[in-house]
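Excluded from the complex is one protein chain; the other protein chains are retained at their positions.
Order as written gives the chain letters A, B and C; numbering starts at 1 within each chain.
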Amino acid sequence: MEPIEIKVLDKGFVRLINFLGGDETVVLAARVSTGKGLKGEEHDKKLIHYLMKHRHETPFEHSVFQFHISCPLFVARQWFRHRIASYNERSGRYVEYEDEFYLPERLRLQSKSNKQASEFGEIPNEQELLRMIQETYDLVYERYKRLLAAGVARELARAILPLSLYTQFYWTINARSLMNFINLRADASAQWEIRQYAEAIAKIFKAKMPWTWEAFVQHVWKGENPAITF
Amino acid sequence: MEPIEIKVLDKGFVRLINFLGGDETVVLAARVSTGKGLKGEEHDKKLIHYLMKHRHETPFEHSVFQFHISCPLFVARQWFRHRIASYNERSGRYVEYEDEFYLPERLRLQSKSNKQASEFGEIPNEQELLRMIQETYDLVYERYKRLLAAGVARELARAILPLSLYTQFYWTINARSLMNFINLRADASAQWEIRQYAEAIAKIFKAKMPWTWEAFVQHVWKGENPAITF
Amino acid sequence: MEPIEIKVLDKGFVRLINFLGGDETVVLAARVSTGKGLKGEEHDKKLIHYLMKHRHETPFEHSVFQFHISCPLFVARQWFRHRIASYNERSGRYVEYEDEFYLPERLRLQSKSNKQASEFGEIPNEQELLRMIQETYDLVYERYKRLLAAGVARELARAILPLSLYTQFYWTINARSLMNFINLRADASAQWEIRQYAEAIAKIFKAKMPWTWEAFVQHVWKGENPAITF
Partner (left out) sequence: MEPIEIKVLDKGFVRLINFLGGDETVVLAARVSTGKGLKGEEHDKKLIHYLMKHRHETPFEHSVFQFHISCPLFVARQWFRHRIASYNERSGRYVEYEDEFYLPERLRLQSKSNKQASEFGEIPNEQELLRMIQETYDLVYERYKRLLAAGVARELARAILPLSLYTQFYWTINARSLMNFINLRADASAQWEIRQYAEAIAKIFKAKMPWTWEAFVQHVWKGENPAITF
């Protein structure tokens, strides 16, 4: 298949590189229990809604998405908490990192109502602070290179690099686990940066499994996010 | 893709209905760590051997097999112990079971050396015993039907059916977990019946991921089974 | 600790043999994120409610229940579908099964409204049918013994035994996965037999983690079952 790619943040991407299954596979897997097969769009769609509504989630496991992801480390750290999935990541022990750090377009304020959240708003010296951040990246990266030049092992030198560093990984995940990911990471309570990724993934999910997506939004999604609608 | 089907035992089958990935996907997933891609057969094969030998097993998770299986319940019970996989099974609560029971061609003796194993050998009245088994199936199935006819719920009536009853299920599993399945279930210490399934699956595995299979047999497989060779 | 045992069905049991954690462990695990510890009952209880309501489920994984279970095979087959748990079961390859089969006190009718359910009601010749079931168990078990006496391997002879056969297993499961088990198996849509087990387990859960139980029933439990209340 042709990969589907969506750019995310300043230097990242979500790229679907492989896919197995789809809405019909959900139906076929569920109907194994009754010894029946496909019955036409109307019936099959209704079955998917029934499964979703009544928490019969196993038939959704037989569809599998394979992504190539590029994102900052602090996003990857939240991502890898999702254990029902497969990961292979760029290794900073094996290769030298490139000068690729996340620089937000705008800085966000600490939320006043939610201790772990942020909100958009006025930050007086925003441009100056953004320049300071970029300058820090340049300075730290230059020192990383200096350590490497001195013969220091990559695995040790990287310890001074910031969490905004971009990494890449392969990610294979079934549709059930992916819906859980979207539920938690596309929600308004998730950090804004991972939310951008979750929304890109949701778009791809919807394109590949439109009936499942519709049923998910209607019966399971409880979060807040205007981008998650049908 | 065209399904690949192999008949197993007297009435069962293993049917590959879908597949994602392959040897090249193993290589690509592993090379994410180094930022490289495919490098040609010789190098790529060597990498797969390296990964297998040094227990770098995660790159094998990005290839996924989807099977439709038909097997007796006592085999399914051993099968479902493999937790890193997805299952959807025929439901005896939902549908009436058909008159489909496993009747071995030959009976096996209790092993003298291994308390949990069996061995082929002479059983004096083997044909008579096999007839008794078939007769038991007929009698019990007739009573199952009688319970259903009296209005007894399927979920309750089925409790009298024997473990030789055939069931069917969808099974989606990644190549890493599948190698573990083959390692345990194609081994001489596994019950002869599930071994027939594991060997059929091994054949399909070898056809779909020949380099991975070769590396698996060479570096990981420790079991005894003349069918598992390269 | 003293095991807690509850008898279930005619010959089964649920026995808690070990337990790690508890409500305070939930609180401590959650507060790692903030660098704080316990704050007194009122605050800690409130936190548990907050976690449950907002689907922060990982802190519940750090409490672990260990059970010894005895139940019929058709119940065990539903049980073992729960993959986030550890199992070790009686082996019919290794030991001879005893003459222990589930005989319901009453037979249930096939539900008219739900294709996979049953309901209590009048079955004209109920006592006669129950006698027929017991007679079938006696007859099949006698034949099982005859096969063993003829030298047939235990793993093969057992194939004629019915699904009502009792098995035993060790089951270790964390509180998060256990709440999912209760959610699915104590619900009115689950088979009546496994529901009896799920209710026994729910009682033990409530005794060991009373705050978590209260929060679970209030925020997560959506099922129908008068036994699941606080």
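Details
We adopt the following convention: a contact is a pair of C-beta atoms (placed from the backbone, for glycine too) under 8 Å apart; a residue touches a chain by one contact, two chains touch by 3 or more.
The structure presented is a predicted model; accordingly, all values stated were derived computationally and were not measured.
The residue from C:Ile4, C:Leu28 or C:Ala150 that touches the chain not shown here is C:Leu28. Considering the full assembly, A:Arg77 is the residue among A:Lys7, A:Lys53 or A:Arg77 that touches the omitted chain. Touching the omitted chain from chain C are residues 18-21, 25, 28-30, 32-35, 58-59, 61-62, 64, 66, 68, 86-91, 94-95, 168-170, 172, 174.
Interface residues of chain B facing the missing partner chain: 54-55, 58, 81, 183-184, 189.
Seen from chain A, the chain kept out of the figure touches residues 72-74, 77, 80-81, 83-84, 87, 91-94, 102, 104, 107-111, 115-119, 123-125, 129, 132-133, 136-137, 139-140, 143, 146-148, 150-156, 158-165, 191.
Rule of thumb we're sticking to: only the chains that are shown with their structure count from here on.
For the pair chain A and chain B, the fraction of shared interface numbers is greater than half, so the two copies use mostly the same residues to meet. Taking each chain's centre as the average of its CA atoms, chain B and chain C sit 27 Å apart.
Across the assembly, chain B contributes 87, 91, 94 as residues in contact with two or more other chains.
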